[in-house]
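What you see is the complex with one protein chain gone and the rest in place.
Moving on to chain A:
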Amino acid sequence: MTSAAATGSPVDGILATASIVLSLLIAIWALVAAVRHRAPDRLQFVGLAVLEVALLALTVVALVALGGGERPGEPGAFFGYLVTLVCLPPLAWVLARMEPTRWGSAIVCAVCLVTPVVVVRLQQTWEVVGG
């Protein structure tokens, strides 16, 4: 879907790919927990923390690129997605802490399914391919 090998896109690399894969892994793990009537376990919270670190690193890379004079295709949307992105794992964390039941795991699963979509949208707003 996204054009691979985008030269110079700071949000299209190993860090973004790792974030997407990690997020999906957490989503699957959380789904299994929810189906088995399990509350969010330590692994889900550790996963969310690692995911947040990866997303913050992605943000730093993007900001460094911006500092170096590079510009996203749609600046407004890019920053919107970037801010939203780093808020997602903390949102899942807080809500999952409030809900120590299977539904807490379901929340982690839902948020971790949304996160990869936001990463991909972030990549699309950096490079505008014909709108």
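In this section, contacts are C-beta pairs under 8 Å (C-beta built on N, C-alpha and C of every residue); 3 or more make two chains touch, one makes a residue touch a chain; residues count from 1.
We adopt the following convention: contacts and distances are computed from a predicted model.
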Original post:
Which name from "Thiazole synthase", "Integral membrane protein", "Heterodisulfide reductase subunit B" or "ABC transporter ATP-binding protein" does UniProt give the chain that's left off?
Top reply: "Integral membrane protein"
Subject >> Contact set of chain A toward the excluded chain (per top definition) >> reply: 76-77, 80, 84, 87, 91-92, 95, 98-99, 101, 103-104, 106-107, 110-111, 114
